[in-house]
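Taken from a larger complex, these chains appear in their original positions, while the remainder are omitted.
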């Protein structure tokens, strides 16, 4: 007669809203910063949910994390020092460390609880990455870390921003403006590449364009690329930026060669998809 | 820009569906029988949720439990032995024990986990009732208990069925049919009164009428009475049945006198409301 579910509602105020079925709550707590839930979603499996927002799911985290990490990593000819802002699940770190060129990967997440919970409940995500000798996990505000790094003269080859959506909050506005990109650039090697997840340009074009323009003010080569992440219910946008390296000047074959030389095995990413992710963007001017 | 919530959806297949805002999950586990959640609902406060169905909330459990217990208890001139089927939260037991005529109140719930979780997380509900010397908590299937009690010749003055909704499942169909009422009658004193919660007669008239008719086949005086429980989003129906005592032959004054004599203090129930709950039923023939 009746039915009943626990639903996770996403983006009620956006162009459309999405409902997920929360079949099990495996663990939940409240950190200093947010409500942290490890849940089992119908179909998508285990998921990390922060402040009622799905961060990634067992079903397709590999698409999101490979798409976030490998375009920047393979665009760079030899990434040795990598900085990750956010990425508490450890899967971004996992993908970075697959590149045997990497000597040091610093992951800075503000919320220790997320890191600890991920370490315990999401082994499929981090797969031991936290314990890799090349990894350093720092618990502090990412931009605070960058300020200190800038003072100490540190430089990174690749910077990966795996933070909250660049929409809808004062905090977000602060993370993705021109000043933020200038600060990040100050710790990026002159041949370096920066990449950030950037929400969904089709559904939130104005918000996306703000970030795109801010990056364009600070970097010479700026592109969007996209990846369909089923559990996000949208085509996820990424913005990649560099002063030296033009993301579209590299061939499918070079990408595949770099993956192979560095011993990187992937489930989603390869040279063809590298190109396809740029080509399907609705924003890049070259198309 | 966006918003997001965890929602509890109720009765998607019914005439209308209701969405609750699940602001906090205080505790959750899975028993042998069901998913057990103690949550904080927006507005309604702490709540017990079994298999994604709200059982009662901090905001208005007093209405539900007083409306379930006191009509039958005050209709009976001197209830000494009371049987509660279900009622794991302990609040039905709490209301029963308010009547100082009660010598023995047996509460039979199939799920030990619900009782233990309620004991720990819902002190506002049971208020120590589990520890009252007159209370006996039995963990077993309610109907199994009744069969054994029938064999031993036990009799109760009042039987209170605080079980799952009488709709939508094979189990429910089994609990509320003629045979079930006959079995219950076999352990009811000849002056006894039986009461059961019965879902919502306005929204599920066919299902309600099945229970009503089954009770009418077994008992002489059968009535519906109703109570609006805000967090249920409907007028809750109850069915009260007795062979000897006619629920409508008693006055407002007698109800109030019995409450007073027995030392019963209530927040919702009184003589006027006793009558009003019958008078607002859409099913009783006398109106």
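Going by the order they are written in, the chains are A and B; count residues from 1 in each one.
Keep this in mind: contacts are C-beta pairs under 8 Å (C-beta built on N, C-alpha and C of every residue); 3 or more make two chains touch, one makes a residue touch a chain.
Since the model is a prediction, treat every value here as computed from it, not as a measurement.
The total count of identical chains across the complete complex in this file is 4, with 2 shown in place.
Convention: only the chains that are shown with their structure count from here on.
When chain A is fitted to chain B on its Cα atoms, the angle of the rotation, on a 0 to 180 scale and to the nearest 5, is 180 degrees. In whole angstrom, the spacing between the mean C-alpha positions of chain A and chain B is 51.
Those residues of chain B lying in contact with chain A across their complex are 1-14, 19, 22, 24-25, 28, 30, 35, 37, 51-53, 165, 167-169, 204, 207.
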